[in-house]
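Here it is, the structure, as structure tokens.
A protein chain is absent from this complex, but the other protein chains hold their places.
The first chain written gets the first letter, and so on, giving A and B; residue counts start at 1 in each chain.
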Amino acid sequence: MTTLDPDRLLPADPGTRAVARELYAAVAEAPILSPHGHVPAGLLLEDRPFGDPAELFITRDHYVTRLLHAHGVGLPALGVGSGADPREVWRIFAEHADSFAGTASAYWIRDELATVFGIEETVDAASADRIHDEIAARLAEPAFRPRALFDRFRIEVLATTDDPLDDLAAHAALRADPAFRGRVLPTFRPDRYLDPDAIGFPDAVDRLLGETGERERFDGYLRALQQRREHFLAHGAVSLDIGVAEPWTLDLDSAEASALFDRVRAGDAGPADRRAFRGHMLLQMARMSVEDGLVMTLHAGVLRNHSSATLAAYGPDTGHDIPVATEYTRGLRPLLERYGLEPGFHLVLFAVDETVYSRELAPLAGFYPSVFIGAPWWFLDAPDAIQRWRSAITETAGFFRTSGFIDDTRAFLSIPARHDAARRADSGFLARSVREGRIDLPTAERIARALVDDVPRRTFKLGGPR
Amino acid sequence: MTTLDPDRLLPADPGTRAVARELYAAVAEAPILSPHGHVPAGLLLEDRPFGDPAELFITRDHYVTRLLHAHGVGLPALGVGSGADPREVWRIFAEHADSFAGTASAYWIRDELATVFGIEETVDAASADRIHDEIAARLAEPAFRPRALFDRFRIEVLATTDDPLDDLAAHAALRADPAFRGRVLPTFRPDRYLDPDAIGFPDAVDRLLGETGERERFDGYLRALQQRREHFLAHGAVSLDIGVAEPWTLDLDSAEASALFDRVRAGDAGPADRRAFRGHMLLQMARMSVEDGLVMTLHAGVLRNHSSATLAAYGPDTGHDIPVATEYTRGLRPLLERYGLEPGFHLVLFAVDETVYSRELAPLAGFYPSVFIGAPWWFLDAPDAIQRWRSAITETAGFFRTSGFIDDTRAFLSIPARHDAARRADSGFLARSVREGRIDLPTAERIARALVDDVPRRTFKLGGPR
Partner (left out) sequence: MTTLDPDRLLPADPGTRAVARELYAAVAEAPILSPHGHVPAGLLLEDRPFGDPAELFITRDHYVTRLLHAHGVGLPALGVGSGADPREVWRIFAEHADSFAGTASAYWIRDELATVFGIEETVDAASADRIHDEIAARLAEPAFRPRALFDRFRIEVLATTDDPLDDLAAHAALRADPAFRGRVLPTFRPDRYLDPDAIGFPDAVDRLLGETGERERFDGYLRALQQRREHFLAHGAVSLDIGVAEPWTLDLDSAEASALFDRVRAGDAGPADRRAFRGHMLLQMARMSVEDGLVMTLHAGVLRNHSSATLAAYGPDTGHDIPVATEYTRGLRPLLERYGLEPGFHLVLFAVDETVYSRELAPLAGFYPSVFIGAPWWFLDAPDAIQRWRSAITETAGFFRTSGFIDDTRAFLSIPARHDAARRADSGFLARSVREGRIDLPTAERIARALVDDVPRRTFKLGGPR
């Protein structure tokens, strides 16, 4: 492949492609709204040059390390939990180019190399060193520092993901910095405070109660969480995000909930109690969102750290989080019975189980004003998967009950490639609708524009463009 | 969009479209067989002019009110449970045109406006009042009364859905009316007599036993149901229809079943007993079908009335029935072990959980002569969903183990648009098969014709054309 195909991801049928090209042109250069992701605020505050190409593209990207691991490469050889030679790491990746063909990662990386670095050459064993050095040379240039790229990428909003006890000093400093005009928002991520089975749960609750000065009782604990949400709101947060294995909620009266909290704190809670606590805390988070307006996003259905040996040796986020079947209709009912009709409440549901798209998510979001269908997530954030998602939900819920694309990435450099891929995929889907006489072209163009602008703005309460 | 695309829903690829156009032409004008739906017989008996456009297209169509509700419009503002100004209701709908883009409802309504009313203009805020008045003017004309439209729509058979204790007087009067030559069939719908958790179950059983003069015992209760089925058969019924959350069946000997009935009637039945009763009654309905020949259709997998507050305020069928995962292989086994091989027994399975298409429905219908795969239902009765369904089932079960299209609609005016959409979708699927060298053109045309004629006639025992 010598040059990046300008029509990439657009449908092959020439008539459909012509329409898709037109729709894509209308959104290709639109600013990026990234209301959910994992880039730290410090990256932009410090604005240091990025590290070497291997670290940037491989070592820290568990989408990439996982597939190399599957092909028999040990994680230490990729620099995970070790100090591998970056040039060697890059070579390993280059030698496995065919193993990545067809994957989302391969698509993004090729796009990044071409559009961010101007490198069109195919990465393979022969070109590995040359490309490595070319990237490295660029990374040393001022134009490749985080802030410069932030501007070049036309990022209007970038949300980070933060611990509730984070002081958000980096966010405050960034906002106070007259030299940086981007909008970087914190996101409240309370998983380890809500789930008794989370690593570090007892300590997290201790610290939360300690730092907020609240009493060791359920009402105090709730106030402590509320305090921290207010801290986030004061720093510009628009949403909180929760990751759960199952989207299951439970309504309890305050006496039951208090007693349950006490059992959980005393270590007397069995699996059913711990599940009940998790389920009730989701409901409490929804209640607080009704009160304080934070958009609640739920990422459900991933069993984290499937390989205990890998977790022990290399820590979490090392490529072995595996989805499970999920159920929303009954599981979210207690929460929706209570808060589903509350004006202003936003609950965005992200799934890695495709079966729920047409069966549960579109019907729920097609009735409850509070429910939004999250964009395809994680393993499903890829061109074909996006087509399947649109096909599964649109006939029931249309385009305007969706979240807008989120990149959910730790890889700052992949942000434009990911958003661009989503724009292309959506243009293709809309073009097919036009060619099949289902949507007229002006409407399709309005929708294409809305999907990268009004839709995420409204779902995430981002406000209008500045 | 100025005019309705004559090639709408046909595949974009020109070569495939040409074949699809040819196949569609062969069935476009075929009479409509509608063996399952919710239009009441009284509509045709009384033959009164339809109400205003808002009531017709919006207020009474929970596909439409649900999505407006999701966009923050309260149900009373749409005339649900209130007397909203119809012109205002229509305006609200028109203002939300983009929210419906891409949905099945938007497709049907546009088709209806164009083909039934001759209105090609786009419905939006600017045109709302004008279009409202145009529709209203037409509805006042004799040519837009139910019987005139019945003829114009070329409806050969229309099945209604009726309570087992309905006297079917409207059906009798309609058959006796020399001025009406259409075939309108009642359908036996015993849900509330089979499910102890259904609203009104105890009263329904009381009334059934009272009106049939049967004793308060299980054998009397079964005879009472049988009596009513005979009443339906005498009025032309060909099928009974049952809606269940789970397609789960249970075989019990008569002593067990009698004791269970007594516990249920006494109010002593816990959840397991109530489930057992439901499951056993499905088996009893199958037994009676083996005996009396009524086709048994099962619509499974919807949790009704998800929002209790909405149910309390506005009643059922207000847009918050949400599907759940379903299981047929094990759940229907007791029923199929007993009756699955019985000659003449027809069991048609409708699903809203797409996962069962290739995994369970096609394999079951590909072996049991009694099992038919129901057409895509409810949220899945839409162009893309129909393609997914055909793709999922055909390679295992072919085209002739399916039910034929059913519109399942309360919206009389949408019947031709829905059948037409299904014919277009099937033409597209068949055209692809032709272009991929899998089916030859004459066979494809035979199949296209059969899908709107022989297939529903055989599945629903409708008999040949008059």
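Just so we're on the same page, a residue touches a chain if its C-beta (ideal position, glycine included) is under 8 Å from a C-beta of that chain, and two chains touch if they have at least 3 such contacts.
The model shown is predicted, which means the values in this text are computed figures rather than measured ones.
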Exercise. Just name the one of B:365, B:380, B:415 or B:452 that touches the chain not displayed here.
Key: B:365
Quiz item: Which one touches the absent chain: B:96, B:320 or B:432?
Solution: B:432
Self-check item: From A:23, A:78, A:104 or A:252, residue that would touch the chain that is not displayed
Solution: A:104
Exercise. Would you indicate which residue among B:21, B:38, B:333 or B:410 is in contact with the undisplayed chain?
Key: B:333
Quiz prompt | Chain not shown: contacting residue from B:187, B:249 or B:396 | solution = B:396
Exercise. Write the list of chain B residues that the hidden chain touches.
Key: 11, 13, 15-16, 325, 327, 329-330, 333, 336-337, 340-341, 343, 355, 358-360, 362-369, 371, 391-392, 394-401, 432-433, 435-440, 443-444, 446-447, 450
Practice problem: Since one chain isn't shown, list which residues of chain A touch it in the complete complex. | Solution: 1, 4-5, 7-14, 66-67, 69-72, 97-104, 106-107, 122, 303, 306-310, 319-325, 352-355, 379-380, 382-385, 388
